[in-house]
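Submitted below is the structure of interest, expressed as C-alpha cells.
Missing here: one protein chain of the complex. Every other protein chain is in place.
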Amino acid sequence: MADLKITGVVPPVVVPDTPDHQLDVPSFERLINRMIDAGVDGLFFLGSSGEVVFSTDERRRQIISEAIRIVDHRVPVLVGIIDTETERVLEHGKVAQELGADALVATAPFYALGGMTEVEEHFRILHEELDLPIFAYDIPVCVHTKLPWPLLVKLGKEGVLAGVKDSSGDDISFRYLCQENEKAGHPLSLLTGHEIVVDGAYLSGADGSVPGLANVEPAGYVRMWKAAQAGDWATVKAEQDRLNEISHIFDVTSGVQGYAGGVGAFKTALWLLGVFDSNIMPRPVKALEGDNVEAIKKVLVDNGLL
Amino acid sequence: MADLKITGVVPPVVVPDTPDHQLDVPSFERLINRMIDAGVDGLFFLGSSGEVVFSTDERRRQIISEAIRIVDHRVPVLVGIIDTETERVLEHGKVAQELGADALVATAPFYALGGMTEVEEHFRILHEELDLPIFAYDIPVCVHTKLPWPLLVKLGKEGVLAGVKDSSGDDISFRYLCQENEKAGHPLSLLTGHEIVVDGAYLSGADGSVPGLANVEPAGYVRMWKAAQAGDWATVKAEQDRLNEISHIFDVTSGVQGYAGGVGAFKTALWLLGVFDSNIMPRPVKALEGDNVEAIKKVLVDNGLL
Amino acid sequence: MADLKITGVVPPVVVPDTPDHQLDVPSFERLINRMIDAGVDGLFFLGSSGEVVFSTDERRRQIISEAIRIVDHRVPVLVGIIDTETERVLEHGKVAQELGADALVATAPFYALGGMTEVEEHFRILHEELDLPIFAYDIPVCVHTKLPWPLLVKLGKEGVLAGVKDSSGDDISFRYLCQENEKAGHPLSLLTGHEIVVDGAYLSGADGSVPGLANVEPAGYVRMWKAAQAGDWATVKAEQDRLNEISHIFDVTSGVQGYAGGVGAFKTALWLLGVFDSNIMPRPVKALEGDNVEAIKKVLVDNGLL
Partner (left out) sequence: MADLKITGVVPPVVVPDTPDHQLDVPSFERLINRMIDAGVDGLFFLGSSGEVVFSTDERRRQIISEAIRIVDHRVPVLVGIIDTETERVLEHGKVAQELGADALVATAPFYALGGMTEVEEHFRILHEELDLPIFAYDIPVCVHTKLPWPLLVKLGKEGVLAGVKDSSGDDISFRYLCQENEKAGHPLSLLTGHEIVVDGAYLSGADGSVPGLANVEPAGYVRMWKAAQAGDWATVKAEQDRLNEISHIFDVTSGVQGYAGGVGAFKTALWLLGVFDSNIMPRPVKALEGDNVEAIKKVLVDNGLL
C-alpha cells in the first residue's frame, strides 16, 4: 500500500444514466475504455463530478463494482468515499476496499461546523481504520473548508495521507504544497483537479491531474502530461490552450448553473460524441436541452471533435 | 396529514453517547421525558444538533426507533432526513415514515453546486414520493443555500411544504415570510431555530420555536411560548433575557469552535445536570474537558440551575 | 458631549441630485422638513444610503453644511465619517465637527485586511482625536468586518463609543449587545438600521432606529416608536406590518441590484411623492426607469401613499 504512487492523468469519471435513472452500463463501459485507450494513468470514480453525493449507497456500490470489472486492473482505481462525517465516510471506505479499490479519496468533514482539530482527527481515523492509501480531496467550494498545506505535509510525512487531489482553486497554496512536499522527501502524490490550469500546476511540480474535461478529450491531457515529463513547456502550454477552447462547453450555455452546467456539459458532449446514449442528469438536476445542446455542439464542431 | 399543525416549543433533541460511541438509551430517555414533562409541544430528532450528519444509517434508524418508543405519542415527532441530494434524502424519508414519524424535515440539497431550480425540484420530489408533511429546514450556515421566502410561500400554498424550520439567521427574511404566509392563509407552520431571539420571532408571528437550549432549560421556553400566546410581551422578553444568560455556556469555553463548542456545551450541561451520563461527542469531535467544563458549570450555578 | 443620548427614530437621510449631479438643495430641504414635521428624533447624514462613499470631500462638506442650516437645531444631527482607514476618517471627523455636527458615525476600517486589534485601535484613535460622541456603524455587508458585541460593550464602558448603529443583520448579536449594555449601566445608545424588523429590535431593548424607509414614510416609524415606549406591542407589530408592505418598493423592480435597487427605490418613491424633483443617482449608478418606476408607483398606490 505504501508503494502505490499515483501520477499522470487520472480523470474523474462521469456517470451515464438511463431514462429511469439507473446506471447505463454500456455507456459507462464505452467511456472507461475510451479513456484507457487514450492512455490515462488512472481513473477516479465517485468524485464530485462522478455523482457521488447524488448516489444512494446501493448505487455507489454498483458504480464501484462495474468500474472495477470494466477497468480490470489496466490502471489504478481511485474511489471517492465522500460523506458528511467520519463514521459515514468509514462505511463507504470499507465497502470500496472490499470491492477492490486501489486508493480512497476523502474530503474534510462537512455540514457540521468545525475546525482544523476535527479535520486532522478525521483523516487520522480514516487512516487507522481503513487499509488503503487515503487521498485528501481539497474542495472548499463544496465542503467550505480549505485544507492548509502545512497540515497536508505533516499528514503526508506521518504516512496518514498518500496524496492530495487539489480542487481548491488556490494556486498559491498548491505551489507551497508542492515545494514543501518536495523538501519533505515527496511523501504525497499531488494531483490538480483544475483542468484549465494543469500547465501551471505541472510547472509547480504536480505529480498529475484529475481533469474532468478528460472525459471528453483524454488524448490532449495525455499528450500534455508526456510533454511536461519531457520538460517541453511550449507543448504543455499549447495543449492547454487547445483544451481550454474545448472547455468553453462550460460557458456557452445559459439559464443553468453549477452541476447542471458543468457536469451537464460533459454529459451532453459525451452524448453528442456517441459515447453516452443520453445526457440525463441525476435528480433534482435537469438535463441540458434545446439551444444549450446546440451551443455545446458548436464548440465541439469548432474544435474538430465532431 | 394536511391537518398536522406544529406549533409551540419543539426542541431539537441532543443525542447522548456511550464511551464506545453507541446511543446511550437511558440518558436519551431521561432527556426526552424531562422535556415532555416540562410541557414542550413536540420533539425534533436528527436535526443538526441531533447528530444527524454524524450518524450512519443504522444509527439513524436506532435513534428514530428509540425516540418513537420513548415519546409514545405524547407529542408529535419530527425527524430530520438530512443528506446531500434527493435520492439519498428520499431513502431517509422512507425509513422515518416506516418507523412512525409524524413529520419530516429536509434541507436544500448540498455539496453539489446548484440554484433555485434544483432546490424547488428537490422539495417537489420529496413531497410527491413521501407520505408525511415536509418541513423545509433553512440552514445556510450548513448547506450554503438560503431558501428565499417567495419560494417557501409558493410551496406552502401548493401544499408541497407544511412548514419551515428557520435557522437562517436572517430575521428580515423571516419577517417577510411570516407576513406573506399570513396573507396566503397561513399554509405554513413557521418555527424559528434561533434560541436567543425567539421573542422577536414570536412578535414577527412565528408559530413556534426549535430552541437547542431547551434541552437544558425547557421550562423557560414553555413559559415564553405561553406568554406570547397571551400577548404578554414583557414576560416574553424577561424569559428570553433569562434564557440568554444561560446561553453563555456557548461562549465561556476556549479553544473549541463550531459543533464542539455548541452541542458540546449542551452535552456538558446535561451531564452536569445529571441528565446525561457523559458529554461524549461523535467522532471526529472531542468532548469538552477541564477548564471548559468548569466554565459551563459556573454558568449553570450562577443561573440557579445547579 | 457625554450627555448626548440619541433615542427614537433617526432616519438616514437620502440625498437628491440635480441632472448635472449637484446637490438639489430645494428637494433636500423638503425631505428634511417633512421628516422633522413627522416627528423624527434625529437625522443621520452621510450614511450608506446618504451617498457618503459617492461624494467627494467638497460634496460631503456641502451636504453637512446644508443639513445643519436646514435642520437648525430642531433635532440632533449625526454625520457619517466613512472612509477606508483611520487618518482619512479623522479628516472627515474634523470637518464635521467644525461644521457643527452633534455626533459622528464611523465604520470599522475597510479595504485593507486586518483584525480586531486594528478595529479597536481605530475607534480609540477616533475618540482621542475628535471631540464629538462616536457611534460605531456595524455594517459587515459593506466593510466585511462584524463588530463583536463584547468589544462594543467594552468600548462603551470606557467611554470610547457613545453608541452603535447596527446594520449587521445579526439579530442574535444585537440581542446580546442590548442585554450586556443594560447590565453595564447602559453606556451605549443602540440603534437598529434594519427597517423591516424594528419591532423585534425594540423588544430586544433598542434605544431607537435608523430606518431608511422613514425617508418615504416617517410617520409610521414615529408611531411605532411611541407605541414601543408605551409597551403597546400589538401596535408596534401592526405598524411594522404596514411599513413592510411599503418596503416592497425594494423587490418589485427587476434587472437592478444593490444600491441601484435600494436607494434607487427610495429616490424614485420620493420623486413620485413630489418630495424630490427627480430620482437621479450618483455615478456610476443609473436611475430607475420605465417599468421599474411603474412598479414602485403601484406599491405606493396600493398602500395609500399616492
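All chains are identified by letter, namely A, B and C, in their written order; residue positions are counted from 1 within each chain.
Assume contacts are C-beta pairs under 8 Å (C-beta built on N, C-alpha and C of every residue); 3 or more make two chains touch, one makes a residue touch a chain.
Here the structure is a predicted model, which means the values were calculated and not measured.
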The omitted chain touches A, C
Among C:P109, C:P133, C:G200 or C:P218, which residue is in contact with the omitted chain in the full complex? C:P109
Among A:T18, A:S65, A:T117 or A:N244, single out the residue that touches the unshown chain. A:N244
Which candidate, A:T86, A:T145 or A:S204, sits in contact with the chain we can't see? A:S204
Need a quick check: the contact residues on subunit C for the chain that isn't drawn. 21, 48, 53-57, 59, 82-88, 91, 109-115, 117-119, 121-122, 125, 141-144, 256-260, 262, 282-286
Against the chain that's been left off, what residues of subunit A make contact? List them. 169-172, 175-176, 179, 194, 196-197, 199-201, 203-205, 231, 233-234, 236-237, 240-241, 244
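Throughout what follows, only the chains that are shown with their structure count from here on.
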Could you tell me which shape the graph of touching chains takes: line, ring, star, complete or other? line
Could you put a whole-Å number on the gap between the CA centroids of subunit B and subunit C? 35
I'd like to verify one number: the distance from the centre of subunit A to the centre of subunit C, where each centre is the average of its C-alpha atoms, in whole angstrom. 49
Residues of subunit B touching 2+ other chains? none
